[in-house]
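A single protein chain has been omitted; all remaining protein chains appear in their positions.
Chain IDs A and B follow the sequence of writing; residue 1 opens each chain.
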Amino acid sequence: MNIKEWIFTTDHKRVGILYLIGSITAFAVAGVMALLMRAELSTIGPTITSNPSNYNVWLYAHGAVMILGFQIPALTGFFANYCIPLMIGAKDVAFPRVNALSVWLFYVGIILAVLTFFIPDPPDVMWTGYPPYSTISTGNTALYTFTVLILGFASIIGGVNFLTTVAYMRAPGLKWGKLNIFVWCTLGAFVLQLIFVPVLGTAVTLISFDKYLGTHFFDPAAGGDVLTYQNLFWFYSHPAVYVIFLPFIGVIYEIVTTFAKNPPFNYKMVVYGGIFGIVGLSGEVWVHHLYTSGMADWIRIGMMVTTLMISVPVGLMVIGLAGTLYKGSITFETPMLYALGVMFLFLIGGLTGIPLAVTSLTVHLSRSYYVVGHFHYVMAVAGTFAIFAGVYYWFPKMTGRMYNERWGKIGFWITFIGTNIVFWTMMDIGVKGMPRRYYDYSHMSQFEGAHQLMTIGAIILGIGFVIALINWIVGAIKGPKAGENPWGSKSLEWTTVSPPPHGNWPSPPVLEEGWSPYAYRRA
Amino acid sequence: MLRRIGASLSLAALSWHAAAADYPAAAAARAIKDPAAGWDHLWHEVLIDITIIGVIFALVMTYFLIRYRRKPGDPKTGSAPKLSPAAAVAWVVIPVFVFLADDLYIAANGWALWNNFRDVPADRMEVRLESGMYSWDYTYPNGVRTQNELRVPAGKAVMLRMTSRDTLHSHWIPDFRVKEDSMPGRITYMWFLPKQPGEHIVTCGAYCGIMHSYMAGKVIVLPAEEFKTWLDQEAARQGVAGKTA
Partner (left out) sequence: MEHQAVHGEAAHAHWDTSVWPFVISFGILALVLAFSFNFVYHKPFAAVICLGLGVPMIVAGVAGWVSEAMGKGEGLSYGAMGWFILAEAMIFAAFFVSYWYMRLKAPYWPPDGTVELPKIMPLVMTAVLVASSLTIHWGEHLLHKGDQGGFRKWLLVTIALGACFLGMSAYEWTHLIHQGFTIGTNVYGTVFFSITGFHGAHVFIGLSIFLAGLPAAMRGNASEGFVRTAGLYWHFVDIIWFFVVSQVYYW
């Protein structure tokens, strides 16, 4: 293996694998931060550090890295890169060099995020970076700004690249209506990135302007307004949750169709109702993160309605998944187990978003562990499970080898149990009044038992993830050969050798009449 | 329960109407509507709602998984029927209609409760709050000031007008189900109805800096007379104008 051909590669599959390595590393780093936080919270008062700043820095790094360094790059970087050109029968992406630029910018972003642990005065502004604190903190807010900016820019050029690729480089005869659901989902996510990331970029830039160049965007004393930032930030960061949700549900669609051996239930409903609906609504709901921030009543109420309405397209996508199982021929290999985990646990996560959407309920729930529980169910559980499901699913394609099925299943069940212990408890104590971002809860000692339970749960789920990681590493090195299409999928990426060579196919695949990536139905 | 499901399935417009009709009547009665009680009520209602939805979906999926798992000798492909165009459309329209009805039903109830949170009773005590790193500083109408301790008379609505001198803070009283941020350059408000004498924790909801988790206070609800005595004594002690609240 030629190291130079990996580091300087412009091939979409290798770029994708670089993305995967980077984002899993980020996950491990942020996961260790989570364990440190859990350790700290396991007793009242100082436990492993007596300086609250340390806890705040871990929490900052945990949130920022998990979202910006792990999930978004894994979903829109790794999966998009690895799968899209293969699924549309293209040799590569439209701009391979731009692709390489985006992955290395991503690494630069990760490096910046990890620098947090090595520099004096690390940023402690939380992943939301709200002013005025972020402009008066002694921490290095610039690092936060640039981490976000660089990861955002990497994502934008990636988005431009993939939208162009799918628009112009589909195999002859591959019509829009025959694209894999995953491809549609990712396109939706990239459109969201292109529209909304620039706004986030502006918001965090203005923070550094205010702090270091003396401007007054968020300084009320000089005519600025602290709420401007919150609006700009959530104008992006709400759609960002669908940037995570869309690709991961797309991955689940690929897996569920393959293991149920059925086409997706009502393709048009899923694409035009579900995906388009989510993309269309996602920009009109951000105020639900500002329910306790003193926004005007009319906009709270309007956005309460739009937020609740998001359950409609999301619900259609869930129906599509459930319907795909109907009259299937279902088998339960590891990827399918994780995918089913997502289907059940996303229900919990999504439905617990419904009370949060109601202004009057959120007056109590906001900024509590209930919110933390909600978003861990949708992201840390559903999102991470989906990423793991996808890696297991395409593992034979990427490496040409098979992982260990038995350990895969063991790992799944351990994480499944662990996550539910941790995140269900979070919602429970949140409703009872436990605020988030607390280093210490000495005035609320009634929660100590619950916190200890969560710490134990976190260790359990960490073990499950580590088992999966080891399984991949061992499988990639010495797993048995897997062959071209171990799952019997009909999708295009399974028609080439594993791992695919540079250029993917000797010549572009030719699609017969009536071809579909989901042609499981017998004639 | 049945009524609830019925309502959630009813026309969206109807559910708006129901909530709207309910509200003026209550306003006329003008018995103070305690938002905290309304909160508990709505919370349980929404909880039941989402539990039903979740359980239905989970049961259907579980059934499919068991019923359609591949048994030895089964064909290796699924046999999902092809949807007719009409069925495909129906599978969009009907769920959309049902989900939307439920959403609007929840929204209408949420909205009605929100009005309770925003309509502060005229008969109230107004206290100003300035938050800062890391304390809650209250000023009573007669000028008495306290820090981290808000004493209030039982049975009377209390309204806080809040601002901050440095970063964001969020005045959260979990027992009264309210929180609202305070921030520099803006004035926000909240109110609650303390019914019985007792003590309630105030805790900071918005990340405000290193000592965020230590920014705790108390609401101490006193019997009305006791409160009055305390306020007068404090006024005398702090040497502020003795006008009582």
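Here is the rule we use: a contact is a pair of C-beta atoms (placed from the backbone, for glycine too) under 8 Å apart; a residue touches a chain by one contact, two chains touch by 3 or more.
As the structure is a prediction and not an experimental result, all values here were calculated from the model.
Undergrad: Among the chains included here, which ones are touched by the excluded chain in the whole complex?
TA: A
Undergrad: Quick one: which of A:Val114, A:Ile136 or A:Ile195 touches the chain that's been left out?
TA: In the full complex, the listed residue that touches the missing chain is A:Ile195.
Undergrad: From the listed residues A:Leu163, A:Ile301, A:Leu453 or A:Val466, report the one that touches the chain absent from this view.
TA: A:Leu163
Undergrad: With the missing chain put back, one of A:Leu232, A:Ala260 or A:Val422 would touch it. Which one?
TA: Going through A:Leu232, A:Ala260 or A:Val422 one by one, A:Leu232 is the residue touching the chain not shown.
Undergrad: List the residues of subunit A that touch the chain left out of this view.
TA: Interface with the chain not displayed, on the subunit A side: 1-2, 4-5, 7-11, 14, 91, 94-98, 100-101, 103-105, 107-108, 111-112, 119-121, 140, 142-143, 146, 150, 156-157, 159-161, 163-164, 167-168, 194-199, 201-203, 206, 209, 212-217, 222-225, 228, 232, 235, 400, 497-499, 501-503, 505-507.
Note that only the chains that are shown with their structure count from here on.
Undergrad: Centroid from C-alpha atoms only, then distance subunit A to subunit B, rounded to Å. What do you get?
TA: 29
Undergrad: Please output the residues of subunit B touching subunit A within their complex, sorted ascending.
TA: Interface residues on subunit B, with respect to subunit A: 35, 38-39, 42-43, 46-47, 49-51, 53-54, 57-58, 60-61, 64-65, 68-70, 74-83, 88, 91-92, 95-96, 99-100, 103-104, 106-107, 109-111, 113-114, 116-118, 166-168, 170, 172, 174-175, 177-181, 183-186, 188, 201, 203-214, 216.
Undergrad: Which positions of subunit A touch subunit B when the two form their complex?
TA: 52-53, 56, 124, 126, 128, 130, 132-133, 136-137, 220-221, 224-227, 260-263, 265-266, 268-269, 273, 292-294, 297, 300-301, 304-305, 308-309, 311-312, 315-316, 318-319, 322-332, 340, 343-344, 347-348, 351-352, 354-355, 357-361, 363-364, 366-368, 431-433, 435, 437-444, 488, 520-522
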